Structures are given as C-alpha cells and as structure tokens.
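Every protein chain but one is kept in place in this view of the complex.
Chain naming follows the written order as A, B and C, and within any one chain the residues start at number 1.
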Amino acid sequence: MFESLFVPEELLAATSDDAFVGAMVEAEVALALAQGRELDARVRIDTRMIMREGRAVANPAEPLVRRLRELDPQAHEGATSQDIVDTAMMLVAKRSRELILGHADAVAATCAKLADEHRGTVMAARTLLQQAVPTTFGLKAAVWLSGVVEARRRLAAVELAAQLGGAAGTLASFGERGPEMLRRFAEELGLAEPPLPWHANRMRVAELVDALALVAGACGKIAFDVILLAQTEVAEVTVPTGGSTAMAHKRNPASAVVAVAAARQLTPRIDVLGEHERAAGAWQAEWPVVTHALAYSGAAAAATRETLAGLEVDADRMRANMSPELAGYPPAGDAFVDRALERYGRL
Amino acid sequence: MFESLFVPEELLAATSDDAFVGAMVEAEVALALAQGRELDARVRIDTRMIMREGRAVANPAEPLVRRLRELDPQAHEGATSQDIVDTAMMLVAKRSRELILGHADAVAATCAKLADEHRGTVMAARTLLQQAVPTTFGLKAAVWLSGVVEARRRLAAVELAAQLGGAAGTLASFGERGPEMLRRFAEELGLAEPPLPWHANRMRVAELVDALALVAGACGKIAFDVILLAQTEVAEVTVPTGGSTAMAHKRNPASAVVAVAAARQLTPRIDVLGEHERAAGAWQAEWPVVTHALAYSGAAAAATRETLAGLEVDADRMRANMSPELAGYPPAGDAFVDRALERYGRL
Amino acid sequence: MFESLFVPEELLAATSDDAFVGAMVEAEVALALAQGRELDARVRIDTRMIMREGRAVANPAEPLVRRLRELDPQAHEGATSQDIVDTAMMLVAKRSRELILGHADAVAATCAKLADEHRGTVMAARTLLQQAVPTTFGLKAAVWLSGVVEARRRLAAVELAAQLGGAAGTLASFGERGPEMLRRFAEELGLAEPPLPWHANRMRVAELVDALALVAGACGKIAFDVILLAQTEVAEVTVPTGGSTAMAHKRNPASAVVAVAAARQLTPRIDVLGEHERAAGAWQAEWPVVTHALAYSGAAAAATRETLAGLEVDADRMRANMSPELAGYPPAGDAFVDRALERYGRL
Partner (left out) sequence: MFESLFVPEELLAATSDDAFVGAMVEAEVALALAQGRELDARVRIDTRMIMREGRAVANPAEPLVRRLRELDPQAHEGATSQDIVDTAMMLVAKRSRELILGHADAVAATCAKLADEHRGTVMAARTLLQQAVPTTFGLKAAVWLSGVVEARRRLAAVELAAQLGGAAGTLASFGERGPEMLRRFAEELGLAEPPLPWHANRMRVAELVDALALVAGACGKIAFDVILLAQTEVAEVTVPTGGSTAMAHKRNPASAVVAVAAARQLTPRIDVLGEHERAAGAWQAEWPVVTHALAYSGAAAAATRETLAGLEVDADRMRANMSPELAGYPPAGDAFVDRALERYGRL
C-alpha cells in the first residue's frame, strides 16, 4: 500500500513482515538459550503463511510456535505469544531505528554545514508567510538543526526492552527464577532489561511512536520550508526535481514532497511542519491544543486519583471468581512487586 | 465546553484564558527587567476583551501590548508577539504541570500502597478479557505503578523554556546582547534558557503534548481496568459511585468514567488503555501502527536527506528578494548559529 | 481555553455550557409534554454548579434532575440521563449548525461571485507550489465553491434526532407506548424521530463530527490558498490584515490565519487544506491513507462477519446472569426490533 513509493529499500526490509517473523524466531531462540537449551529453528518459514494462519487466531506467534514445537517440543516453554510478539517488535524497532537515525544524522550534518557556511547569507525572514526582517540562511539552517537533533535524541533515548512475562505477566512458571530469566533473555537479544514485564504497560510503545513522529515532523518541517523557498516566485533555492508528465518546464521538488507526505502519515498532535519563521495557522492552532491537553491530562489524573482513593478490594471475590482451570497454575510471586516498588515507588 | 465537568477547579483556573493573559503580562514585565527597566503593568485587563480583539489580528498579545504601550511606550521593546505568547504558554504549562504531577504522584503512591498490601491477594489474570492464570492484585497494581511513573517522568523531563527571538528569531535589535537578553529573560521567569530561539522549532511543544497524553493514558488504563473489575458479574472491586437517574440499584463507577473520558480527549497514537493483562484489540492494533511509524518516520528522514543533499542556495536571489522595507533592520548575527553548532552540531 | 480567540460570539454562546444545560431543561419539558403533563421548570440553574456536581457522577443530567424533582416528583419519568444528554447535544448541534451553515453559505456566495466576476482574470495555476499553466481566478474560486458547498451539504444532511430509550434503550417502562413516546418527544423538540433508540449506536454523532471537519477543511483550504496568494513575493491578493507588534510594515493575513488555525482543531483524516492546484505533500499523503482505510475497514467488516457467523448464544446463561435487582423491571418488547428489521433489514 504505497510503502515502496515512500520508504527506502533498506528500511522497507527492516519493517517488513519477513523482518518481524525473523525477529520472532530470534526471540524463541533466545528464550531457549536463557534456559540453557538450544532451539532447533531450522524450520522453513513462509511469512505470508504465518500471517494468514495468524489471522485465524489474531496472533502471528501461534502458527510459528506450532511449527517450532514440531522440531522441539520444549520450544516456547515459559513464554506466551505476547512475549514473542512484543520482543520481536522491539528488535524490529531497534534495527529500524538505526536506519532512521542514520538518515536523521545525515540531515543534521547537512544542516550544520549549511548553518556554518551561510552564516553571512542574508535573506528575508518570513513570518505568517509575510516578509518580516532580515535573517541569514545560516540561522535558518541552525534552527532546522536544533529541531532534527532534539527529535533524534528523543528517539535514541527510547528504551527498547525485551518482554517476558509468561501466560499473564507473572513469569510464575519459572518460580523464583523469573527475574533471572528475564535478565538473560534481554541480554541474549541485546535489548534493555525492563524492571518488570510491560505487556500491560504500553508506555514504551507510545513513546517510540511519539518520538518517530517528532523525527518525521522535524524533517518534514525542513522539507516544507524548502518547498516554500523553491516556489517559482521565490526561487531562493533549487532542489533535486522530478519532471512533470504534462509540462516540460515544471521543476517539481520531488524528494521534499516525498518527505512532507511521509511525515504526514504520522499525524502529530502538534504540527511541527509550520512554514518558515512563523506558521500561518499551525502555530496558532497549538494554543487550544496545549491548554486542552494540560486540562484533560490533569483531569484524567485527578479522576484516577479519586477512583483509587475510594477503591475497595474484595480479595475473597477475586479468589472465588477464578475459574477452576486456573487451579493448576502457580500464583505470582513477590519479586516483581518488590522491583516495581524499588524502581517506581519513589518518584 | 464541558471542561468544568471533567477538569478539577484548580487546574481549570491554571489553564484558563485568565491564567494565560496573566502569564503574558508576566512575560512583558520580565522582558523589561531583563533590559534593566521596570514595566508599569497596572493596567486593568479584561481577558475576554483581549481575546475578542485578538481575534481580529489572530494574536492575543497585540491588544495587550497596545494597552501596555499606553502606560509605557517602551513596553514590548525587542520582542515580537510570538515571544510573549510562547513564553506565556510555557508558564501556563509549568504551573499546570505541577498540578498534574501532584495528581499523578498521588495515583502512583496509591498504586505503590496497593502493590505492597496486596502482594498476596491472588486473583485471575485476564488476557483478551478471558481468564488466563492466577496473578496477584499486588502485581497488577505494580504494573499500573510502572506505567504512571514512566509517564510522569516523561512529563517532568520536558524542558519548558522561555522564547525570545524578536521580530523573526534573530534578536538582531539587541545586537551583540541578544543571547544575554535571552538568558536574563528566562531567569526572571524561572523557565529554562533555550540554546536558541525556538519559535520555528516546535519540538518542545510536541513533546509536552505527547507526554501529557502518556500521563492521561497511564491513568486512564488504571481507571478502565477498575471499571472492568467493578462489572456486575466480576465485582472484585467497588469504587466511589454515582447514582443513576433511572435505576435505584445502579452503582456507576463515576470517577473512573471521568478518568477514561478525559484520557480519550488526548487521542494517543498508541492506545494505552488496553484491558487488564492483555487488551482485546488495542494491543493487536499496535503492530501495524508501529511498523508504519518506523517506516514513514524513516521515509521522511531519508527524503529530507536527499532534499538537502541536492540543495543549491542562491544567495543573490535571497538578497534581491528582500522587500525594501527590510532595509532598515539589522541582519542576524552569528551568535545563535555558533550556539546551535556547539549544542547540536555533534549528536 | 482560547475559544473566544477563534469562535465568533454567537457560536460561542450556542456551544457553551449554558446552552447545553438550557437544552437539557428543554428536553425534560418535552419529555413531560410527550406524556401529557407540564413540567414546572422554573428552577434557577447555575450551570457551573451543575457541571461541578455532575463531575462527581460523571453525568451533567443527574444534578439537574435532582433539582427538577424537587419541583415536580414526576420529572424525568421514563427517561435516563443519557436520553437527556444526547437529546440536548442534538439541540445544541441543531442551533450551532444553523450558525455554521450561515457562515459557510456566505463563503459560498462570495466564491460564486468571485467565480463569476473573475472568469476572465488570467493567473498562474500552481501545482506542488510551482507555476504550472495559466488558469483564471474565476476557476480557482469555482473550485473553492465546489468544496465548500459539498461540505455544507454533507453537514446539512446529518440527521439530528431525539434520543429516548429509558434506562437501557428498551423504553420498557412505557410498555406498548414506547415508540409513540419517542415520536412525540422528537416532535416537541423539532428533532428527527429515529427508527430506534441510538444511545448505543453513535453513527450520527460520528457523522456530525466528520461533516464539521469537512466544512472546516473546505473553508481552511480557501484561507490557506489566500495566505499563499498574499505572500510578499506573490502579492496577488490583499486581505484584511492585523498589525504586527514588532514591525510597522507587516501586513498579516489575520482572519485567514484564524481560519486555518480553527480548521486544524478538527484533525481531518484527509487534509483538505492542500496548497493551490496541487498540494506538495498533502495530496501524496492521501495514497497510503486511502488504501489503508480501504483495507482496514474491510478487515474490520470481514472479521466481524466471521465473529457473528460463529456466534452461539446462551439464552439460559443470559437469564441466569441477571442480577436479582433487575427482576422488577419489564423486559424489552418487540416494537423496536420490528422497526429495525423494517428500516434496516433490507439494504
């Protein structure tokens, strides 16, 4: 669905279903290694088949696990599908992030070079798409630079962690060894070790996607400024152009257009693509958005606070509600509760 | 528009137009102080009037500046409207953030207490809204805790900085003293000093709104889990309830509903409100979203890289394009270019 | 939170909490009239107090109903809070829509006039912000006209209907007279009569908000084109301007900026604000969005189809699950099932 029109080949591969299924296999191999076993994963895997079968169970790990268990009945022991899927997603994110940071850093390097070289290149600053006062193209590039570097730092800082929780995040089937298994599993994969299973805490995924939108936005802002500078009537820069099928004279700023269209796929809450030195509409649109976000974020926190303040727990009912099938499974131990209190109990 | 149904009084005041207009006045006072002058700001300000007049100029600072200049002709010297508006927004954000963090921290403290007290309270873990294996309510609360603390840390880490750039971000009217003015201005207001004017780099605003959505989401996740536990057929917790106008027996989980509704105002890209130990739909919905975000973020970066790689700057045209009116204004100096290269030139 | 900076006075009043609370009172009065009674609604209502008390019950109707019942114990009989809130929202929407259509129609009328007068005014068409071939300003205005009229027709076509379902959408407390009550209630209020209660079918609300975004987008597109035409270097149109606080010569296209900022509050899925005759990025961004929407919309429908195809209903369990408190309430009758089959059973 148009990915290959926008996404460079290498990144297309890194975010493909093939890459994802491969990462699931790596996660299963690491899971076995963490338990001191080797997994025979010589299975031939047809990604499309995995996905198609996965549709019937809403779960791409299930068809893979079935195949692996045919080779090795101990495969997947101690894990649940979400462990494999979430961990594979983090591996995909880690590798894709390398590529994205590579592009962003190249953008930053060019911005730095432009800032340095053009510190004396005087031009009109434009606010609300009207000429304002003189600035330099060097300062303009320096502002671009600040945006793209802030965004890439945010992206680089997102903790990409392994996920291992077992059937429901307790790792109870490993008994006391749960936290140790989690540590080893993360280590094998080169992912961060999370303080506790995060399958029910989606913060890091949300942060990742937010940071990706920042990078896209910082780049898209540059590209849109370039498009504006390249307007026929302005013509202060020229860029790599694509021809028109209808007009011989047209010089379309093709790669800048690709950048803007790609950035728009990420629907940032704050549009960072504003024009030149002051956007005509995008900046003003922030005011209600920010106060609104402040008000409702606090509203959610305040109402949750009240909810918890009045919460009464019925431990008997909790026990009574458990289906008989659950009797055979060990209950969760304290290890992760302690870790949560230690790492998160003080702010 | 329903804010008072969701937002607590104190936060409602902190995010109100009155608070914003008051913050604009503070910014103007600090601007004068940074230049060694005192601003007479005894003007009676009618917020509604400021906003109404602001509508005609798409700018709430303009009617305020007009009034201040009647009192003191030097008011606003060296600044542009966006400096005052952006800085005021940061002041509003700073004060609102304190309130939000207060609520979030109370949520975290209760979660920590529940985690500690209920480490032995066994209950059914529920994935895809089906009972899975036993867990404890303590571990459930510990996972809630991890989410809300991660979110509040993200929010607390957002740099809220003063903005001062003059007519178009060059601070040229201060000559050499531009960076010094920016430092003093930020100091007066207790805001961070940014490395360079950020009026055309909206990263920090986007990060703020992203972080607010995380806090709202982390809290909303807790509230929705509580609603699910309080279902008539589950009844494992009871919460502060609101009566029904139609049914005497109904016990609606009112504050939890307020929390969820408030959190939904922030439309997170990743829905962190998933049910219990595994969400039936929200988790699975992440997979295309994340790969999509990875692919298009990189696509934007790659295309911007290409755009810049082929960029040719026409310095002559830049100069020639400048309107005659711009002749009287000093061009931008090098100071901010140097700071950008220093702070952002290496990654 | 900035509404008064963007929203005209009359519309601000029509969408205010006061208007909403007033509409709730009207709904209660109509409910009584539909049952052949008159409701004494001379109560003094403090909107802020209603909202504040409503926060405790997640429900703005509850504090109002309490007050009305003091005056008249039969008040609210047969209804639930959602009936009053949803119906009040439709009344608010109906009156606000009148105002919005008034503005949109004035926009359309001016576009029509410009199209007619400037059919001979030759100008450059601009695609991807590059000059393409000659067009006329008349044709440009005609395209604006087509957008704004299509959007306003969509908005005008949204069915704004009364909602009356009783405690849970069955209207069971009215026995056989349920459908008749619904008809009379709608008639009293001048709202459409829905074929069945829609409290659990939010389609019309979603359609309303979609249509509002279309109107905002169609208008914002015009305003952004105007901003582009008014650029210093293009200067083909002039517009009502707001002064700058920093630069005497600046002529900011203030009302066009307000239009764009307002339109951006509605985050359309498809950005209809693209520049001139071909947008540089917004158009290209549609391709993955549309195919994505086609694919996932069908995916949702296909998976729901499978879900229902395999659905087995356990009528005994349904009955057994009912809490004892429900015993005193009459079950739902067939009337609405028949109406649904009649109106929706054939496509």
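Here, contacts are C-beta pairs under 8 Å (C-beta built on N, C-alpha and C of every residue); 3 or more make two chains touch, one makes a residue touch a chain.
Given the structure is predicted, the values throughout are model-derived calculations rather than measurements.
Judged over the whole assembly, touch between the missing chain and the shown ones holds for A, B, C. Considering the whole complex, the residue from B:R37, B:R69 or B:R264 that touches the absent chain is B:R264. Residue in contact with the omitted chain (choice from B:H103, B:R126 or B:R305): B:R126. Checked against the hidden chain, the listed residues C:R37, C:R52, C:R69 or C:H103 yield one contact partner: C:H103. Across C:L31, C:V92 or C:A162, the single residue that touches the chain missing here is C:V92.
Within the complete assembly, residues 1-6, 9, 15-17, 20, 48, 51-52, 54-62, 65, 76, 79-81, 166-167, 232-233, 242-247, 249, 252, 254-255, 257-258, 261, 267, 288, 296, 321, 323, 325, 329 of chain A touch the chain that is not shown.
Residues of chain B that touch the chain left out of the display are 1-3, 5-6, 124, 126-133, 220, 223-224, 227-228, 230-234, 244, 246-247, 250-253, 256-265, 267, 271, 280-285, 287-289, 291-292, 295.
Keep this in mind: only the chains that are shown with their structure count from here on.
For chain C, the chain whose average C-alpha position is most distant is A. Per-chain Cα centroids separate chain A from chain B by 20 Å. Averaging Cα coordinates per chain places chain A and chain C 33 Å apart. Counting partner chains per residue, chain A shows two or more touched chains at residues 3, 6, 124, 126-128, 131-133, 220, 223, 234, 253, 256, 258-260, 262-263, 265, 267, 271, 283-284, 287, 289, 291-292, 295.
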